[in-house]
Every structure is written in structure tokens, then in C-alpha cells.
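Up next is chain A:
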Amino acid sequence: MNVGLFIPCYVDQFYPGAAIATLQLLEKLGVTVGYPKNQTCCGQPMANSGFEHLTGGCNELFIKNFEGFDYIVAPSGSCVLHVQEHLHSHDHEQAASTISKRVYELSSFLTDVLKVQSLPSKFPHKVGVHQSCHGQRGLHLSQMSELVAPYYSKPGSLLNMVEGIELIPLNRNDECCGFGGTFCVAEEAVSVKMGKDRVDDHLAHGAEYITGVDMSCLMHMEGILNRRGSKVKVLHLAEILNAE
Partner candidate 1 sequence: MTARNTILAAVKASQPALKPLPDVYFPADENADLKAKFTEILTTIGGKVITAEGSEEIAAYIKTITNFGDRIESTVDEVYKIVAEENPSLLPHSLQNTELAVIKAHFGVAENGAVWITEDLLSQRVLPFITQHLIVVLNAADIVANMHQAYERIGDRRYGFGTFIAGPSKTADIEQSLVLGAHGSRSMTVFLMR
Partner candidate 2 sequence: METEVKDHADLAAAFNKDEDRVNWHDETLWWIRQKRDLAVNKLPEWELLRETASQIKDNVLSNLSEYLVQFEANAQKNGVIVHWAADAAEHNRIVLGLLNAKGIQKMVKSKSMLTEECHLNEHLERNGIEVIDSDLGERIVQLAKEPPSHIVLPCIHKKKEEIGDLFHLHLGTPAGNADPQFLTETARIHLRETFLTRRAALTGVNFAIAETGEFVVCTNEGNADMGAHLAEIHIASMGMEKIIPQRRHLGVFLRLLTRSATGQPITTYSSHFSKPREGKEIHIIIVDNGRSKQLGREDFRNSLKCIRCGACMNTCPVYRRSGGHSYHNAISGPIGAILAPNLDMEKFADLPFASTLCGSCSNVCPVKIDIHQQLYKWRQVIVQNGYAPVAKKAAMKVMSLTLSSPLAYHAGGKMGRLVMKYAPFALNNKFNPWYKQRDMPEPPKESFGEWYNKNRK
């Protein structure tokens, strides 16, 4: 199988470590990974702001870059959800449809496609898992607390394969961090309050690291942690699963 690596725009620009870890992890697991160099962005920031009608250019570019791969894998839940739900093309709808069915967030690719049972990773630290909303409620990466249904967690099951890791409990397992795209600046007061509350929950339970599948949430929480001078760090899931 050939896998196309889809790196969200802000991960490419600001958190290359998460992207590198994703690539290395996939290669370790025996996957042939191609990285289309002309990829830019999935278009989600515009679409979520009400400007879906301006995403045509992004969509065409996405299709051009990722046509032909068996799977497309990204270290992001929200970007993958957006492509799954909103990738359309005036002239290439068939290609768009095919791609949207082949795009996977990293942890679900590992559990559902590669069916990973173990990882050679070591990370002997206390880690808080942030359930990014679009990955959880959109991609069903883990069970949602609102539903009367049995518990499961794809990111959680992978993290539990990491030697030495201690996953801390939280008071609110799946409350939103408040990033929300342009919401983070358009509704700054509420966004930051939500972020602070998430961070406090992790700190209260002794987290040394906060992780999750979406760097956007982590970037927002990191901004709050750093403003406080906290020693707690954020790391993308890929970086922990890739840690040795």
C-alpha cells in the first residue's frame, strides 16, 4: 500500500516535530510514505468561518496532490473530518469522493488499517489525553461521554502500548478546549477560559505532558501553559508513540 502523508498547514509551519514523528512512526511500521510537496491546507479555517464557497482552490489542490494514494494519513482529527465531509470538486467529484473515503487520522489508521498490537515506544511520564472534539465526535476516535454506550479509545489503546506511560484521569474527559478555529480570536474571552479550564484539569491530576490528535488544541493549551510559566509541555500523539 502506498500512503500519502497529509500534514496540516499549521503543523507544517509551527510544529514540524509532530509531522516528523508521524512520518517516522509510519515508516517504522513498514509503510511506504509519500509526501506531496505542493500540499497546503484542507480549507477548514475558511469553511468553518462560513466561507466554504472560497475553498474551491484548496480542494482542487488537495485532489491534485493526493490522487492515486491507497490511503492518506494525517496527524489531525479536524482536518481529516473536514476532508471527509467537505471535499468536493466541480470537475473531479469522483476523485474527491474516492479521496474522502481514503483519508485517515493517524491513530485510527494504526488501529483500523495497520491493526497495530504493540509499539517499541517508551515514554515514562504522566500524560493527560485531550480528546479533540472533531476527532472524537466526528471521526469516533473514542466513545463520547454523552452517549449510553460502551467505552473505547483508539488513541488511548495506542498510548497504553507505550512502556512506562501513566495516563492520568480527568474531571471532564471530553470537554472542548475552546480553540475552535477563528473562534479562538473572535471569541477570545470564552476561548481562553475554556482553555484555562482544560489546562487546570490536567494540572490538577499531575500531568507532565498533555497530548492529543490535534495540534491546534495543543497549541492553544500550550499558549496558556507558557503564559503561566508552567513546565508542562504539549506533545502530539505521534511524538509519544514514536518516542524511544
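Assume a residue touches a chain if its C-beta (ideal position, glycine included) is under 8 Å from a C-beta of that chain, and two chains touch if they have at least 3 such contacts; residues count from 1.
How were these candidates chosen? In short, all candidates are chains of the complex that A comes from, given by their letters.
Nothing here was measured: the structure is a model prediction, and the numbers come from that model.
This complex places one of the candidates 1 or 2 in contact with chain A: number 2. Considering their complex, residues 7, 9, 11-17, 19-20, 23, 35, 37-41, 43, 45-58, 60-61, 133-134, 137-138, 144-149, 172, 174-176, 178-197, 219-220, 222-224, 226-227 of chain A touch candidate 2.
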